[in-house]
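Note that one protein chain is taken out, while the other chains of the complex remain in position.
Right after this comes subunit A.
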């Protein structure tokens, strides 16, 4: 890192929380999260992985599962490729070359939700991933969650019976596109995450990510949040 003149890295500080989930029909769920990022990204502070408490549905009307599980991580990076806003753009990719995982290099948060099934076995209730937003400010993301399907009816039955449902070998699979064509998934609920993003030195390095016409890009109106309850 150059001391004064121009910095060699930019920083992206993300904090926020995994607020809640909507999983109709399921209860007592907990979630795990981890960050997936490319080779040019390094976490400098905070936790890359975490596991939340088990939360139960409330009896009253909105049957959301509230975790309010904090996430707090700071990345440094030299190359913004693969971030939410740059997802399609990779400077090193020339026409005709294969798109590899490095093309999806920006930090993504991968959330997986687990909970007991009918027999009390811990099974997965959903996987999901979303890119960490790149523009400073507060962002709320709702991720649609999904689980891999059994390959056959019989498998489905036995997996239900034994409580060992198909799972991804690695939750990080959901953050990449490779190999997904061989899987079949079913959607199952939503998870809402809020991020508060602070960046440092991005503009200095020529990455202007904030929309020019808006000072405060995505401040969610307070009322909107309230309406959900």
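Convention: contacts are C-beta pairs under 8 Å (C-beta built on N, C-alpha and C of every residue); 3 or more make two chains touch, one makes a residue touch a chain; residues count from 1.
Keep this in mind: contacts and distances are computed from a predicted model.
*Asks:* Considering only the chain that is not displayed, what protein name does its UniProt record carry among "Coiled-coil and C2 domain containing 2A", "Cytoplasmic tRNA 2-thiolation protein 2", "Auxin-responsive protein" or "SEC24 homolog B, COPII coat complex component"?
*Replies:* "Coiled-coil and C2 domain containing 2A"
*Asks:* Given the contact definition stated above, which residue among A:164, A:186 or A:203 touches the chain not shown here?
*Replies:* A:164
*Asks:* Write down which of A:15, A:63, A:78 or A:210 is the residue touching the left-out chain.
*Replies:* Of these options, the touching residue for the absent chain is A:78.
*Asks:* Among A:15, A:74, A:183 or A:196, which one is in touch with the chain left out?
*Replies:* Residue touching the chain left out of view: A:183.
*Asks:* For subunit A, which residues touch the unseen chain?
*Replies:* 2, 6, 8-10, 39-42, 77-79, 90-95, 97-98, 100, 102-103, 148, 150-151, 154-155, 158-159, 162, 164, 166-169, 173, 178-183, 205
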